[in-house]
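A single protein chain has been omitted; all remaining protein chains appear in their positions.
After this line comes subunit A, so read on.
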Amino acid sequence: MSEQAPIEKQEYNITVYTENHVGLLNRIAMIFTRRKINIDSLNVSPSEIEGIHRFNIVINETEEVVSKIARQIEKQVEVLKVYFNTNEDVIWQEMALYKVPTDIIAEKAKVERLLRENGARAVVIRKDYTVFETTGHREETDNLIKVLQPFGLIEFVRSARIAIIKGSDGFNRKLREFERAEPGQEAIENEFLNSRDKVFTM
């Protein structure tokens, strides 16, 4: 009757556009905790539109669970729009910083080659330590940890994932529709229902 959603779990990138409202982070996080779903990565930052924030949330779940969660998020009063995408549908990056002792690095490592091979750059070089930075997918940032570990890696930090949706037209036009008292059908239509056209093979 209907096309079955894939039942295996995989990484999904949930993109949420919201008003800038105290407590909203909590409200959204609770939608996951209530269902005992772990958030693997969470980034919240101002979007390209003033006053609108963008959440990037990564979870490992089935499509069915993700789509239900997306609707629960979109139901929150201050949420404007929710999208969810598999990794294939987004361009994504994480940034990582690595602090290593300068003396060892300078003495033992072929620093230049190491940086070039890992697409990293030095952000700070001091007598006592050096900080490298790299951006990329998880494996890439992980890789540099392995490389730097023998040289006495002191500290490491990785940012949350940020992702751009390949097929997106951006949010500006949609927002203008939302601001109208009677938004047009296209803008306020529920994407989840739109995609239902497929199911009408009765």
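One rule holds in what follows: a residue touches a chain if its C-beta (ideal position, glycine included) is under 8 Å from a C-beta of that chain, and two chains touch if they have at least 3 such contacts; residues count from 1.
We take it that contacts and distances are computed from a predicted model.
> Tell me the UniProt protein name of the chain this structure doesn't show, selecting from "(2Fe-2S)-binding protein", "Pyruvate dehydrogenase E1 component subunit alpha", "ABC transporter permease subunit" or "Acetolactate synthase".
Answer from the UniProt record of the missing subunit chain: "Acetolactate synthase".
> Check each of A:K9, A:K75, A:R116 or A:R173 against the chain that is not shown and name the one that touches it.
A:K75
> Give me the subunit A residues in contact with the hidden chain, please.
Residues in contact with the chain left out: 1-2, 18-19, 22-23, 26-27, 30, 34, 67-68, 71-72, 74-75, 77-80, 175, 178-179, 181, 183, 185, 188-190, 192-193, 196, 199-200, 202.
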